[in-house]
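Dropping the structure in here first, questions after.
A single protein chain has been removed from this complex, and every other one stays in its place.
Letters A, B and C mark the chains as written, and numbering starts fresh at 1 in each.
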Amino acid sequence: MKKKHTVLIEGPITPAFIADSIAKHSSKTDIGAHAIFLGQIRKDIKDNRVVKNIEYTAHNVMAEQVFETIRESAFEKYEIVCMHIYHSLGCVKVGENSLFVFISCKHRTQSFHALEYLVEEIKAKAPIWKKENYEDKTYTWVGSEGN
Amino acid sequence: MKKKHTVLIEGPITPAFIADSIAKHSSKTDIGAHAIFLGQIRKDIKDNRVVKNIEYTAHNVMAEQVFETIRESAFEKYEIVCMHIYHSLGCVKVGENSLFVFISCKHRTQSFHALEYLVEEIKAKAPIWKKENYEDKTYTWVGSEGN
Amino acid sequence: MKLNLLFFGSLVDATGIQKRELSTDSLIDVSLLNEYLQSVFPLLKKHKYKIAVNQKMVENEQELQDGDEVAFLPPFAGG
Partner (left out) sequence: MKLNLLFFGSLVDATGIQKRELSTDSLIDVSLLNEYLQSVFPLLKKHKYKIAVNQKMVENEQELQDGDEVAFLPPFAGG
């Protein structure tokens, strides 16, 4: 029976959540290296408008399937002991984190490469969209600008 | 005046310490990507002996200087917003973490490369030694085997 | 047949719709459906998007069947 992994979580990924994830790995004593990526919301300024928060939406069912496919491909390509991916849905404010990729390997080299691979795959393939809300109450759909 | 960074800390690097480090970055709103490496103590078995803990010692003064040099070289090579390195001294048990490298960049690509660079530099250049203690009370100095 | 249409991201603004059921007997493939929707929502033509049927990316020739979910996906922007 296949274990179900839920990637999408409502709201920001908090430091406490990350700490809890790390702590859970202390019993996995074949792990020697963890590599973690966190995506944080930048206070960018675009055309004089200051980013206030980002609202994430996804095709949830499809996204979970895509994340599962990405996971499987990473397990095939790299020697990974375990892997966790979390992505926010809904509103994430400037300074908060919206993506948490957590790879654990026996040795370090694989962990770096797997980390970069996973983040790039997620950015390219996960059906997730972000609406960048500015402090002046205007917004932009990121990646669809100029359409 | 140059800011002093202290890398060496007594005992394991805890999940709470890591969470606290992450949380402190929420006010740095030019950061878009964090890349983190954690070194965890594996329960390796060597010649039928099971690893219980690792005792780290360092040439502290020299190590802090080396870490500072490594930091500076990373800032020169990569576009990094901020960088933190922590390494344990003393006893770190199986499943606990002994190295914490935390890089924050505006964009993700630089963060992956800087992370790998830093960890490799630390492994190669920091005057730190580890005594691997086994459950049967024997030990080995790692890297000096067979001498 | 009945189709379940889903619009995401900027396409929600372009169509004013997130989710809608459509009954049709003539829109038998993705290409025909897409042309129809572009005529109803002219703003769609100004957007880049791909189409997924039942969570799989498809090409225009893909035939449609009763109960299919057809999702309109602008460029992804996760992370």
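Rule of thumb we're sticking to: contacts are C-beta pairs under 8 Å (C-beta built on N, C-alpha and C of every residue); 3 or more make two chains touch, one makes a residue touch a chain.
Remember, it's a predicted structure, so these values are computed and weren't measured experimentally.
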Displayed partners of the chain not shown (whole complex): B
Full-complex contact with the absent chain, from B:Ser98, B:Ser111 or B:Asn133: B:Ser98
Sole residue of B:Pro15, B:Gly39 or B:Gly95 that reaches the chain not shown, by the stated touch rule: B:Gly39
Hidden partner chain, touching residue among B:Phe17, B:Phe75 or B:Trp129: B:Trp129
Residues belonging to subunit B that touch the chain removed from view: 39, 56-59, 61-62, 65, 87, 98-99, 119, 122-131, 141-144, 147
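Here is the rule we use: only the chains that are shown with their structure count from here on.
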Nearest-to-centre chain - CA centroid comparison: A
Distance from the mean Cα position of subunit C to that of subunit A, given in whole angstrom: 26
Interchain centroid distance [CA atoms averaged], subunit B/subunit C, Å: 49
Shared interface positions of subunit B, touching two or more other chains: 108
Two or more partner chains touched - positions in subunit C: 79
